[in-house]
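Complex shown without one protein chain; remaining protein chains in place.
Moving on, here comes chain A:
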Amino acid sequence: MADQIVPTDAPVGAGAGLLPAQGVSARRAVTLGLVAGVVAVFVSANGMVSEFAERDVIAELSLGVLWVLMIPLIVGSLAGQAPAVLQGFAAPRPGWRNPAGGALAGLLAAVVMAAFILLIDAVNVRDVLINVRPDLVETEPRLLTFGQGVGAGVALVLAVYAALGALGGALHLLPDRWRRAVVAGVVWLIVMGVLSSLVSQVLRGIQSTTNIWTAPLADALYQGGALTAPAAAVVFVVGAGLYLLLTRPRRTPARVRVRRLPDRSQRIVRVATLAVALLLLGLLPQVLGPFLSDVLNFAGIFLLMALGLNIVVGFAGLLDLGYVAFFAVGAYTAAVLTSPQSSLGVGWIFWAAIPFVVLAAAVAGLLVGTPVLRMRGDYLAIVTLGFGEIARLLFLSDWLKPIFGGAQGIIRVGDVPLAPGVEAGGAQPRLFFYVVFTFVLLAAYISYALQDSRIGRAWMAMREDELVAETMGVNIVAAKLWAFVIGAILAGFGGALFAAKVGSVFPHSFEVIVSITVLVLIIVGGIASVPGVVVGALILVGLPEILREFEEYRFLLYGALLIFMMVRRPEGFIPNTRRVTELHEQELQQDAWLRAKETE
């Protein structure tokens, strides 16, 4: 039955008849190098390098300079990598070509950067590019030229970039596992350097809550917010070593070993893991301190929304760009019912408002879902986008001002009572964490339960082929409306928490950018994957809050990340297993097989 080109079990050319290996390509290195040069110039010209230079990461090395230097290193690694071995081709041997390809790419990146340096030295480009700051080349610390004058600087740029590129390419001389260990070490180094304030706070927090002596470690690691040079070496070695340790060959994964235990022990292990996890999470706000807890709460609210949108977009495949509307409905419902100054003036407690939040969000879900039942893809996206704006404009309108306060919004939204006399609001981030955490746990549980349920299967079928799903007996109308309603309720919870945390609601908090951000979290984290969405929310919402320098470039970075992910890893950081196979396996196999065929 060779009536379809699906080479799942196409023979892999065994020994004989292999096509010659495809090695590192010089042309590819040139292209990549030029692109990298443009990227390096771009991040310098848009002010990132100068902005990030305020923060030292490792000894004297600032984040700004590191930011630029990473570019030749990464591009060197990309250019020095032989293309994936296709079926029917011999595997290329590592050799001098790997570092040479990397060096070539690095050199070309350097050439572009050198041209930029000479340009800003020769003419004043600041009239046009206002973010090209003098500290790049003209005045200390001369970030681009490593503190040198233009002449020496350009020479240094050429040499350093080429060397870094060669280093990146040379990584491919290492066996796979060792290369990954080196990369892991570098990632650890950068993360520990960049997140110095977070790590120090956590280490101090652990000491103050548990009396374990961890604070001195913080002093040993960091000086003036940067990793000290010896500490950096230790971090690198520990990071790489940890990777090697965890990927020891023949090491049975923990999960498998647990499964081999007798039933009773298995249960004990599971309960113990859960207990430890809950204990750690319970201690988390104490360890993190008020500021970081607040950041975590903020990320948690976005996570709640992301889990909800994941049901709509990830599970049911309905691209909803007006998701912020449900967030707004939840926030306003909670605000109207709990604020003593709202039009109703009832001033209920938070928990009493929650059933009405659910109700209002569900009704909103139906209101948006019903008219778009027959729409798909782009049309659905555009119409829901419109609904999102309509919701915001309604809350802003003079017409509904008596209820929602128009641009003045609603203030004095009630805190969340936890016990008699104990209330959690924005001013008690460590207590509020438990509230957010409870809701997130609930949302995650709902997500998992739905994924394996009958409706989950109906969504999956609908996502693939609506017409055929209907032929199987799936009630498409009900399936779509359920997705909208459940998604809306989770966003409604997020909104209610947001209102309680901030203590007030204003229409401008509900711009379309919220919908976009939540969508980006899902896509980058891993669409239809609950752990992916969690990681996406923590990194993409939490990180910019901790690293204030990033705040200004938040959407630029989101955009860049989104493009990168779409090209390299469309299934997200932590993918849903089904999506990986959807997006990669088949196409890779087919490409490989087809190309092998063509060259035959």
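The rule is simple: a contact is a pair of C-beta atoms (placed from the backbone, for glycine too) under 8 Å apart; a residue touches a chain by one contact, two chains touch by 3 or more; residues count from 1.
Quick note on the criterion: contacts and distances are computed from a predicted model.
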Protein that the absent chain corresponds to, by UniProt name, given "Protocatechuate 3,4-dioxygenase subunit alpha", "Serine kinase", "ABC transporter ATP-binding protein" or "Cytochrome c oxidase subunit 2": "ABC transporter ATP-binding protein"
Which residue of A:Leu198, A:Val474 or A:Ile522 touches the chain not shown here: A:Val474
Among A:Ile58, A:Ala103 or A:Ala458, residue touching the chain not depicted: A:Ala458
Residues from chain A at the interface with the omitted partner, ascending: 1-4, 6, 8, 454, 457-458, 460-461, 464-465, 467-475, 477, 578, 581-582, 586
